[in-house]
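This report refers to the structure that appears directly beneath it.
Only one protein chain is missing from this complex, and each of the others stays in its spot.
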Amino acid sequence: MTTLDINHGPDGATGRPYHETYKPASHFRSKDEEFDAVKIGMWLFLATEVLLFAGLFVGYAIFRMMHPEAFRNGSHYLDWKWGCLNTIVLLFSSWTIATSIGNAQRNEQKKLRRNLLITVACALLFVGIKLTFEYMPKWSGWFIAFDPALSHYESDTSALGGLLHHVPGYGGKRPGSLFDYPFAENPYEPMWWSIYYCATGIHATHVLIGVGLISWLYIRARKLHFGPGHYTAVEVVGLYWHIVDLIWIFLFPLLYLIH
Amino acid sequence: MNLIPTTLADGFWHWLWFNEKAKSSAGVATIGDELFMYIFWLSVVWFVFLMGLTFYFVVKYRRKPGQKLVRSPAHHTPLEIAWTVVPTLFLVYIFFKGFWGYADALVAPANAELINLKAQKWAWRMTYPNGAESPLSTRFTYTDAQGNQLTSAQDAPIFVVPAGKPVQLRMSSMDVIHSFWVPDFRAKFDIFPNRYTAYWFQADEVGDHPIYCAEYCGDLHSEMYAILRVLPEAEYRSTIDGWAIPWDQGPVPVGKVLYKTKGCAACHTVDGTPNTGPTWSHIWGEEHEFEGGGKAVVDANYIRESILVPAAKIRKGFPNQMVSFQGQLNDRELDALIAYIESLGANPPAPGTGHSETGAETEPAGSN
Amino acid sequence: MTTLHGEIPGAHGHEHHDGSYLERKGGMVSTIIDWATTIDHKKIGVMYLVAVLTMFFIGGVAAMLIRYELFEPVRIQATGDNVGQISGTALANLFGQKDISVAKADNIYNRVMTLHGAVMVFMFIVPGIPASLGNFLLPLMLGAKDVAFPRLNLASWYVYVFGSIFGILAIVMGGVDTGWTFYTPYSSSHADPGHWRVVFMILAAFILGFSSIFTGLNFIVTVHKLRAPGLGWFDLPLFVWAIYSTSIIQVLATPVIGITLLLLVFERLFHVGIFDPALGGDPVLFQHFFWFYSHPVVYVMILPGMGIISETIAVHSRKQIFGYKAIAFSSISIAAISFLVWGHHLFVSEGELVATIFSALTFLVAIPTAVKVFNWIGTLYKGSIQINTPMLYTLFFLFTFSIGGLTGLPLGALATDLHLHDSYFVVAHFHYVMMGGTVIAFLAGIHHWWPKIFGRMYNERWAMIACVLVFIGFNTTFFTQFFLGTRGMPRRYASYPDQYQLLHQISSIGAAILLIGFLLHLAVFIGSLFAGKKAPANPWGGLTFEWEADSPPTTHNFHHEPLATHGPYAFDDVVPPHCDPKDYPIADPLPAGSKRH
Partner (left out) sequence: MSHDPHTHGTAAVALDPTDPHGATHHEHVIIPRSTLMNVLLVLLFFTLLTVGLSRAEVWAAGFFGIEIPQWVNVAVAMSIAIVKGLLVLLFFMQLKYDNKLNAIIFANCIFAVGLFLFFSMTDLGFRGVVYEWKKGEISLGGTGGVSRGAGDHKETISGNVTHFAREKYLALWGPEKFEHIRASVKHDHPHGADANTANLSRAITGQTGALSATAPTHSAGGHAPSADGHAAPAGDHPPEAPASHDAPKDAPPTGGH
């Protein structure tokens, strides 16, 4: 995000907030031109993001076409409830950040900060659910004690004072050569897990980057950097966050719902 | 159908590009050569025209001091349309002709002799319809300026194929991607470890043709030669019958044949010299140390495991380059190979076997 | 001719009266800090120029080593004094590796060959023209003060250097023998198993991709938003059109190599199996992923070269470019078609159906390319042609690029490609396009804009001698390789049968001539920097905006924001800025009532 706010105006020099005194970089003719330019730049960047994920979608489509039964089995191993919950979480966070742009435009500083905070919380919730309820049991067989799914299985050991429980034979659903699950029904199942972990892992990395960016927005919003006169950063980070959501809108049915 | 006069497509010009005529009568070779010479002359005409024009303009309109500029049109629509459409027509023709030859290369005639081809780092293996594999190999020899004899670095296997009959190869690889190219037949196709690809040709004349690997495959990529020997069909039949595996003679002769035909000889010697892999001479009963610790005595189980799961125990000093032969060798063949290794002598060598004259073993004899 | 460009009062309240961008700011340390933290596109352009030429040098050394090795094939003595000894392993001997196996000797060649490919492609030729000349010239040609995102621009340079360091690290750690294409499963499971250097080389290419994306993104926005007043789309210099098309490809294709290389790193580290057939993956899928980027990127390499030629040929023959719109649109259509033809790199590995489709589409790309060549030659007609180094290189380009293009025909036709694929014919073809096209255009461009960039003239006579040496050396090196290919020499071979030796030796001798030519150029450039005549603002009589700026330009490029009042190539009607009408006589005025083209 090095491109934003080339010219840090005299912050508070006149006692007025940054967004009111904001001046565009000297090579732009106006604030609007800068805003437009940054937005075009961001859309170009979003195009690269989409094409980055395109590789994973193409990999998914091709291996699904070649080994439908492995993907069908693999899809059954995922719990649609967690996927659905995460979808709702992300959609909601998309809404909060879209609203926060309106807050900045209307100079509603308190709501702006609140919406940004909610967005960060949703992002962390998303990653938390992914790690604790989806990745961890599937990868290692260790469940967290309050995982509802744990009641279905017989655990043999526990750790961390009963916080973690191990279910033998559940874990080992890992990609490629790391695969260690004894009950696979199709020799291509490790391929499903490769696609699953690569796609959701890279997506989750994007979510974490989003956490960093939105936290940065929050810090700046506290300093009254955004308002009707200047909200470029909120706008472009918002775009980034929506594309993360958009990718998930497609990953969710592909991974969890198609049998 | 001749695209261009024979004098331009043959003789000197053909020699200049290809040295020799295509030795396959399959469509890809005949159409390919014809099309290549056509494109060549087309290119020559265009190139000479364009460069001539350029040269003429540069000389004629060179800058003279103080001379005023002369106006000329900055574009000319009919001309521009013409020089867009005319090349397009040529291109359409070239595409169709190229597709024609390609389509021919894809579909072998129904009466084709079917031969299996396997590629591995860095050797070729052909399995004939009767299960035989070629035990023949040679090295290319050269003479340098001082009159010394030089040879190519690796043994090149010699494969035989019948003359005057289409031959189809079903190709697969055991490790990485290779590519089967016989320049004399003007075609190549890649060879993959996870699927079969096909190649066909029909060589009408008796003769030898070099085979190259055209897809980069590692260290000895450039030494991955083989020779395709075209024989009269009757001779071809009797040759491959003669190569059939001698199952009735017991395991050791079978093992000796397999050693040559399954690609073992590419990396393992039987005379005591270490190669890419350890020698087989006098290792029976020897104790081997492994990379990353551990040791074991060479016995039937150890050899079996090393053939099927080469990565399991890697002998010190021989980084693993071997592929798994799981599925490539059945139990009888494995037993035959084990028996053959045992027949090459125990360690320490029994007096008078005469196998260890080079003494190039990595471990001193009698270390255990 | 200040009367020809107006200024808009009030658009920018203050006037810049600053000095040349090359002016030193204080002592050595502060100058270095000034350069290292600069967001001036000109300095970044020069920094890129130095960086890519350094990489060109490293890649060039590798090329020389390749030709050195191939002077003699690898053989084993069967008779004579040294039975069993290996001969023809020039590289192994050079690196002090005596008495080694053929496999080891070949391995050294394979590493040098990979080094040459990877460095030349990822670190030299892809960033080459756009990031150096493009960065310097694009804002100048648009009449802008800078690119849209100057800090991103600097970041892109640092990312480039960071990525290159990864690549160099891989080389220092022992080199990589995968070939620059990293084909699986060789790269994922067989090349140097367990070693990090392969991962480093892959990461280098991955990181360099970001640099490429940043540059491309920046340029697109710059062209859209920062054109000077009056500068419409069809008043843009053709170099800008070319860079713009290039940037579209960079933005749309590079992310795909990003994910490909990322998956390849996962493949190497964890064996995820997407591309590894041992685990159920598909190696041809990797090739599709790889070439979806790497084919369009061929046009990232050549389009800016075409842009340079469009500039040099117009300026040095003082002629309105013939068919401006045809050239501009052909740039865009080449960019578009480039996404449709990647499969021709897979004719011998992909399915029959797509091979046919891709072959047909491949011929499409020949059409706009041919149109460009015709237009350039048409531009020479009735021109006022001056022969100097940039023009000599331009003619050189027309010669070699035409050969490069025409030899693409048998490679695009399926029947002939089955023979020529992966042979030296391909090697020769793409060197004619990449080197005979891009590098030669790059040299034309460097000479053309050298006075503008550094404010000094170079020695014309010696530069032209060097150009002739490069021409002879280049054609000797690579024309022979066409015959090697058709006669059956596969590429990436460390050794070869005897029948190819003569041609290989001619090629190696050509490479030596080429080297002398390049070294002479280097000497001319260094001489110019230290003892060159001061350059006038407009030494060639160009009409585009960069010639209105000083040589070298001031920190803020222009003294006033320029205003476009004439086309970029209106030589017939406009006396070039800073030029004397006596030296640059324009054409007689058109009779009243007649319409300009």
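To keep things simple, chains are lettered A, B and C as they appear, and every chain counts its residues starting from 1.
Simple rule for what comes next: contacts are C-beta pairs under 8 Å (C-beta built on N, C-alpha and C of every residue); 3 or more make two chains touch, one makes a residue touch a chain.
All figures in this text were calculated on a predicted structure; none of them were measured in a lab.
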Omitted chain - touching chains that are shown: A, B, C
Contact residue for the chain not shown (choose from A:K23, A:R72 or A:R114): A:R72
Hidden partner chain, residues of chain C it touches: 6-11, 185, 189, 224-225, 227-232, 248, 252-253, 256, 271, 276-280, 282, 284-285, 288-289, 292, 339-340, 342-343, 346, 350-354, 357-358, 563, 565
Residues from chain B at the interface with the omitted partner, ascending: 106-107, 114, 116, 118, 127, 129-133, 170, 172, 174-176, 193-198, 241, 244-245, 247, 308-312, 322-324, 326-328, 330-332
Residue ranges of chain A at the interface with the undisplayed chain: 29-33, 35-36, 39-40, 43-44, 46-47, 50-51, 54-55, 57-58, 61-62, 65-70, 72-73, 76-80, 84, 87-88, 91-92, 94-95, 98-99, 101-102, 105-106, 149, 152-154, 167-170, 172, 176-190, 238-239, 242-243, 245-246, 249-250, 252-254, 256-259
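Rule of thumb we're sticking to: only the chains that are shown with their structure count from here on.
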Contact graph of the chains (line, ring, star, complete, other): line
Centroid-based (C-alpha) most distant chain relative to chain B: A
Chain pair, most C-beta pairs within the contact cut-off: B-C
Chain A-chain B separation of Cα centroids, rounded to whole Å: 49
CA centroid of chain B to CA centroid of chain C, Å: 34
Chain C residues counted as touching two or more neighbouring chains: 281-282
Shared-contact residues (touching 2 or more other chains) in chain A: none
Partner chain C, residues of chain A touching it in the complex: 2-3, 6, 25-29, 33, 36-38, 40-41, 44-45, 47-56, 58-59, 62-63, 66-67, 175-178, 187-188, 190-191, 194-195, 197-198, 202
Residue numbers on chain C that touch chain A, as the complex places them: 11, 139, 144-146, 148-152, 155, 213, 216-218, 220-221, 224-226, 251-256, 258-260, 262-263, 266-267, 270-274, 276, 279-282, 285, 289
Complex interface listing, chain C residues touching chain B: 74-80, 86-87, 101-104, 106-107, 109-110, 177, 179, 183, 185-186, 190-191, 193, 277-278, 281-284, 317-326, 348-349, 352, 355-356, 359-360, 363, 366-367, 370-371, 373-375, 377-378, 380-387, 395, 398-399, 402-403, 406-407, 409-410, 412-419, 421-423, 483, 486-488, 490-499, 571-572, 582-583, 585-588, 590, 597
